[in-house]
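Part of the complex only, each chain left as placed.
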Amino acid sequence: MSFLFGGKPQLSSEQKIAQAEAEIDMMSDMYARLISSCSKKCIDTSYREADLNKGESVCLDRCVSKFFEVNLKVSEKMQGEAQARGGGGGGMFGA
Amino acid sequence: MDSLTQAEQRELQNRMEKKQMKEFMNMYSNLVQQCFNDCVNGFESKSLTSREESCVMRCVDKRMKGSERLGTRFQEQNAAMAQSGTLPGR
């Protein structure tokens, strides 16, 4: 999920750490959102059983896959628009 | 806020820059989650259907336009309130 961070040259040590920190924060935010969305879409809240049944398990697996695909599509779209607008790389969504 | 010295304003600026990055990332992941929630409802396969994919694309477009419009109106209202002095607490 580290797609927001272009290859900016010559960062100070503090900046490098802060960037790595931001990447991890972004990842764990995405993870929390995925847990929330996929649980809501796949888990039967009557909780008749304590185990995930077959349908729920398959749904969760596919949900992760689709969530990543949406993330990828959105990031590609925004990169495309940023490039169309801004020209050169190095920016937020610059490749 | 207008009573800050230049040095204080620079320090404030510094702190805000970190937050802006964070807010941008939050805006981004919120967009992903919203469009996922609104457009993806079938789990018969592990890939997006073309219907879901185009829904996601329109969702991103529409929501970004919506946020832009809301942002403009928000600033206008803020400016109007600041001018008319209806800001309570001041």
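As written, the chains take the letters A and B, and residue 1 is the first residue of each chain.
To be clear about the criterion, a contact is a pair of C-beta atoms (placed from the backbone, for glycine too) under 8 Å apart; a residue touches a chain by one contact, two chains touch by 3 or more.
Quick caveat: nothing in here was measured; it's all calculated off a predicted structure.
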| item | value |
| --- | --- |
| Number of copies per protein chain type, counted over the whole file | A x3, B x3 |
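One rule holds in what follows: only the chains that are shown with their structure count from here on.
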| item | value |
| --- | --- |
| Residues on chain A engaged by chain B in the complex (per definition of touch) | 4, 18, 22, 25-26, 29-30, 33, 36-37, 40-42, 58-59, 61-63, 65-67, 69-71, 73-74, 77-78, 92 |
| Interface residues, chain B side, partner chain A - complex | 18, 21-22, 24-26, 28-33, 35-37, 39-41, 43-48, 52-53, 56-57, 60 |
